[in-house]
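Removed from the display is one protein chain of the complex; every other protein chain stays in position.
In order of appearance the chains are A, B and C, and numbering begins at 1 in each one.
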Amino acid sequence: MFSLGLIGLLVRRDLIFVLMSLEVMLNAAGLAFVVAGSRWQQADGQIVFLFILAMAAAEVSVGLALVLQVYHRFKSLDVDALNEMRG
Amino acid sequence: MTRADCLSLFPLILIAGTSMLVMVAIAFRRHHTLTAGLTIAGLVIAFMSILTVTPYVPRHVTALLIMDHYALLYMGVIIASALVVAVLSYQYFEQQEGHHEELYVLLLLATLGCMVLVASSHLMSFFLGLEILSISLYAMVAYLKERKQSLEAGMKYLVLAGSSSAFLLFGMALVYADLGTMEFSRVAAASAVTSHLAFLIPGIVLIITGIGFKLAVAPFHLWTPDVYEGAPAPVTAFIATASKTAIFALLLRFFYHSGMHQYRAVYVVFVIIAVASMIAGNLLALWQTNVKRILAYSSIAHFGYMLVAFTAGGNMAVEAVTFYLVAYTVTTLGAFGVVTVLSNSSRDADRLDDYQGLFWRRPLIAGIFTVMLLSLAGIPATMGFLAKFYVLTAGASATKWSLIIILVITSAIGLFYYLRIIVTLYSASPEREASIQPVVLASGFVLALLTALLIWFGVYPAPLLEMIQINAVPSVAELLPSESDKLSRHFGSGGGPFRLTAKLDFGARIEDTTSDHGFEPCYDHTPGSGGGARSSITSTQERTYVERKDLCGRQESLFVLPLAYMRAQDPHATVVIYPLATSCVSRTGS
Amino acid sequence: MMELLWVIVAIPFASACVLAVLGSHLSHRVVTAWGVGSIGVSAAISMLVAADFVSAPPVGHAYTEFLWTWISIAGFQPHIGFYLDALSLVMILVVTFVSFWIHLYSVEFMRHDDGYSRFFAYMNLFVASMLTLLLADNLLLLYLGWEGVGLCSYLLIGFWYRDPANGLAARKAFIVTRVGDTAMLLGVFLLFTNLGTMQIQDLMHRASEQWAVGSPLAIAAALLLLAGAVGKSAQLPLQVWLPDAMAGPTPTSALIHAATMVTAGVYLIARTHGLFALAPVAQLTVAAVGAATLVLAGCSALTQHDIKRVLAYSTVSQIGYMFLALGVGAWSAAIFHFVTHAFFKALLFLGAGVIIEALHDEHSIFRMGGLRKELPVAFWTFLIGGCSLAGLPFITAGFYSKDLIIWGAWSAAQGHPGFWIVGMVGALLTSLYTFRVIFRVFFGPIQTPVGMHPGYAMTMPLVILAFCAIVGGAVKDHLLAFVQSTLPVMVEVHAAGMTETLSEVVAAFAFLIGLCVAYLFHLRKQSLAEQAVTNPAGRALHAWWCAGWGFDWLYDRVFVQPVLWLARSNKNDFIDTFYAGIARLTETLYRALQLTQTGLVRWYAAGLAVGSVLFLAIVVFS
Partner (left out) sequence: MEVAFYIAAAVAILATVLMLTCLNVVHALLYLIVSLLAVAVVFYAIGAPFVAALEVIIYAGAIMVLFVFVVMTLNLGKHAVSMEKAWLTPGIWIGPTVLTGLLLCEVAYVVARGGDAHMGTVMVDPKQVGIVLFGPYVIGVELASMLLLAGLVGAYHLGCRTTPRSEIRHVRDTHQRWTAPRRDLVLPGTDRPPRTP
């Protein structure tokens, strides 16, 4: 799932898809933690997942707010439209 | 959480409290000066509180945080740079349209994140600190949402930092899956006893990816120039200084505590990163015409230099890196400070053209900028020179000659673009008369102070060096008090070659100097133990003392081991003395 | 009071910084106050320190003021510290004292100049660097001062930078002294790597412990330091820069290129006398260099037209005396001559400045004349300075110091009658060229009308320095005794066949002969001089000497032209191509790398992924 998320990040040009791919990647990392925690039979893995959840929520909220602004300014959700700065 | 725990966390609590206070103040009344004043006051108090908590450290506050001198030293640097950024922001955002009060909340939160980073002793606090920092930064980068560039930079930063966090998390998950622990110090111990470390190193590499992204070292540097360019100048200053300082401090602590950098493969990775950063950073800056981008590339190169010292290892490396970070922070803050005070409400002063003949219009600012650039280039009588010299010495004492040669060549290339800016500063002024906006007294004062610091510590660095040597180095070397209890347990679990971190016992007495022992000290494994360090190994029936005189002539006994047990286990064991924390015993026989 | 040592250096430095930063905003009066006042305070403090030092000598007749350790990395611990002993004390006294009067003189001399504050910034910086050089307790700091004075010298020679000739002269001075500096730096490295310290006193101790007399390392180190000294002090074969350095303002010539900086080489050798004692060959070389220089420069001085160039060659010649003294082992005599020379040569230059300004930038002595009546103060002081330079017996300071050297050349440990003869010839030449100038300038008919008369700010330094040039001789015994607490006492080994009195008498005769010949040729029968110059042999000799023995020509042919030729023929050759290739390579790499900065987020994310894939591959498959 991590790989799939990465593919999504690299392929899709729509900002919403990019954010969703990010979510997938984070979710995959969380999954890995939970699995690792279950391997050691510790609660730590799940706690980490909680933190990841919090972080994902914060990130998505900021990200979506940014998406709104970007759409407002650039009139597009194309990631590649965001290339005024380069070189 | 005892009272002492809370006391030792005082700086963190203060910063968090200030951010709340500022938020409440904003809710009641939006007033830029008031908000900035509150923020600055909070930062100043937090800075001073660092001194007051010194008696309560070193102390572990739960497994997540460790408050020691090292953390306090770096917190001081971070809070000071946040203070400078706050002052600069005041001038910068005063000209901008819209609300600027939230920025201070975000700035405080980002500072908090940095402070958590330098104090973290656990992968989780590492992650949380990093994310507090990152999420504040996303909003700060895109803060001027009226500007397309700012938005673009924010979006890029968000997407990339988010994915790098995912990499980081995945790496952590791998490490955790392998070791079952996330504390830095126990990572070393656990990796010593666990037989198969299949996930550990890949996990470490993914963590390096995450850290490398934040430090903007090649090949994870691509975002840097765009974000630097798009972000408001004071925010850029913050990204370039406080956040990177915090992460590098964490890098040092993590790797030197866990001993991971001793692994060949990890070492190779770091060397590649260092070389690539030095080359890419300096080359990319060569013909660049945007000052913020030049500074971005130059920061890539500077972190390459620091990594050279980092790979050298040893006390010297910690000293060199810390000094370099301080020098870099002061210089970069100054440089971005100049950019800030020259910026106006419509755009940042980032084109090289804006600096054409600046000297003839505003000699003082041009002078300050010149000093900053000279320091970045490493010209004597500035901190930059000493820092580079220190790094070179650290590299040389670890005989990393090829790295040093690359460092020297690339800094020679680097000289070119710094001088190019300086030449621009002093060339004939263009015809058009740019409007000159006045410099707010506070930011002028801050800039002058930074310049003075730069030269003062360039000529008279002794107090700073002493502070670094006393505070930074032993703290990294210090291990957890509980570690000695675990020693015997780790010896018990056999199977395969293992590595063991031993407790450092400063000032232990030598009891017997004559007995023969089954250990052979092998010194050539000690990267960074310069010519000055002298080690001797002595052992008694129960314990082995490795005694070593460090460069300052202080005597320290490095570690204490249950010798009899070792001998029973394996008569051909080899003692490998690492000059830092990781005095390891590895069993090579069988 | 001795704790104030650092203040002596700090004040001029601070003043230089203030003038450099704020100079253009300050009024003329404030600049003057800063520029001159700082040196005055510095001089006053040095006198207080001196009084303290003499009244209550510190242990070992040396006082070290440790300020701080610059850096302490891996055994490399250069200190910032000042070392005060009899030698450096005498030097700083002279430097601050003479500097003060020259600064005062400059107030009037430079009053109409555009770069007034710039001038004082440079001059103050120079004094600060010179004092650093003198007081440094380690070679690194000494080198800092050494380069500092070199820089100031460069800046001041090219002070009137609008005239390209001045810029060229400055560049020449810089490059030629740089040759010496490089050698000296090598010497410093050699000492550091072999003896492991930079502290001068430790170095001398360790050198005498670890190296035998005549050991190759000691000789090499001493010769390298000597090369540095030769460059800075304009001795053979690096003397060519000093005459051209006269392009700078006259106070600069007086301060830097006569009284102080050019004697830095003398100071360096005296400071490291322990090293030279280990290398008799090097010491002999010092003497030989000094002897050769003093005659050569004396001959050249005879033929110059430009009054400042005469004085410049005279300076070279007099420093030759000091080197001779150092070389033969008459250490304190060299220092004594430095003191007297600082007084009378500064005086002569300042006097020359007055004359030049009075005659509207007229430099040629053949277009001057009869100024005795017009500029009486300048005349009398110049006469006193000239007499002191030429060694008017028993009255002037110069006589005592020079005579001491000449006597040392015969009698001292390394002495030789040959050196004595050279010294005598030098004395004769000195007398000759000095009175040539005096007769040409002050006697005879007026050739150029006097435009303006000097004010008090210019005449007072003249009078004070003239006074010193006379009474300087009176302190001879005290000074020698004082300096000998630091420097070895001169041992009279070869006293046989000659006594000091006899030597003095011969020197007095040399002076008189020079005086008479000069009188004959340049006042009484000037036709004789013209005849001497017009006959073919004389003309050739004159031209040769006038061109400074053709060293410039020689260097031009041997070094400059070949290098230029190489450069020219190499214009499109592989060396250029190589460097251009590097430049192009970096540029190409830049372009290539720039392509990676596409500005596309997905591309950047791919960079992230590629990096991690690569590193994972490294660790997984290694």
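One rule holds in what follows: a residue touches a chain if its C-beta (ideal position, glycine included) is under 8 Å from a C-beta of that chain, and two chains touch if they have at least 3 such contacts.
Not measured: the values here are computed from a predicted model.
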Can you list the shown chains that the hidden chain touches? A, B, C
Would you indicate which residue among B:Ala25, B:Cys114 or B:Ile135 is in contact with the undisplayed chain? B:Ile135
Even though one chain is hidden, which residues of chain C still touch it in the full complex? 606, 609-610, 612-613, 616-617, 620
Where chain B meets the chain that is not shown, the residues are 1, 16, 19, 23, 61-65, 97-99, 102-103, 105-106, 109-110, 112-113, 116, 124-125, 128-129, 131-132, 135-136, 138-140, 142-143, 145-146, 154, 174, 178, 196, 198-199, 202
Chain A residues touching the chain left out here are 1, 3-8, 10-14, 16-17, 19-21, 23-24, 27, 30-31, 34-35, 37-47, 49-51, 53-62, 64-69, 71-72, 77-78
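Here, only the chains that are shown with their structure count from here on.
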Weigh A-C against A-B on C-beta contact pairs and write down the one with more. A-B
Taking each chain's mean CA coordinate, chain B and chain C are separated, in whole Å, by 48
Chain centre separation (chain A, chain C; CA means) in Å: 71
Whole-Å distance, chain A centre to chain B centre, using C-alpha means? 26
Two or more other chains in contact with one residue: find those residues in chain C. 594, 597, 599, 601, 605
Of all residues in chain B, the ones touching two or more other chains: 155-156, 159, 163, 225-226
Under the touch definition given earlier, write down the residues of chain C that touch chain B in their complex. 21, 68-76, 80, 586-587, 589-590, 593-594, 596-597, 599, 601, 603-605, 607-608, 610-612, 614-616, 618-620, 622
Flag every residue of chain B that touches chain C in the complex, lowest number first. 155-156, 159-160, 163-164, 167, 201-202, 204-206, 208-209, 212-213, 219-220, 222-223, 225-226, 264-266, 268-269, 272, 279-280, 283-284, 286-287, 316, 367, 386, 389-390, 393, 396-397, 413, 459-462, 465, 530-532, 551-552
Considering only the defined contacts, which chain A positions touch chain B in the complex? 2, 5-6, 9, 15, 18-19, 22, 25-26, 28-30, 32-33, 35-37, 39-40, 42, 44-45, 47-48, 51-52, 55, 58-59, 62-63, 66-67, 69-70, 73-74, 79, 82-87
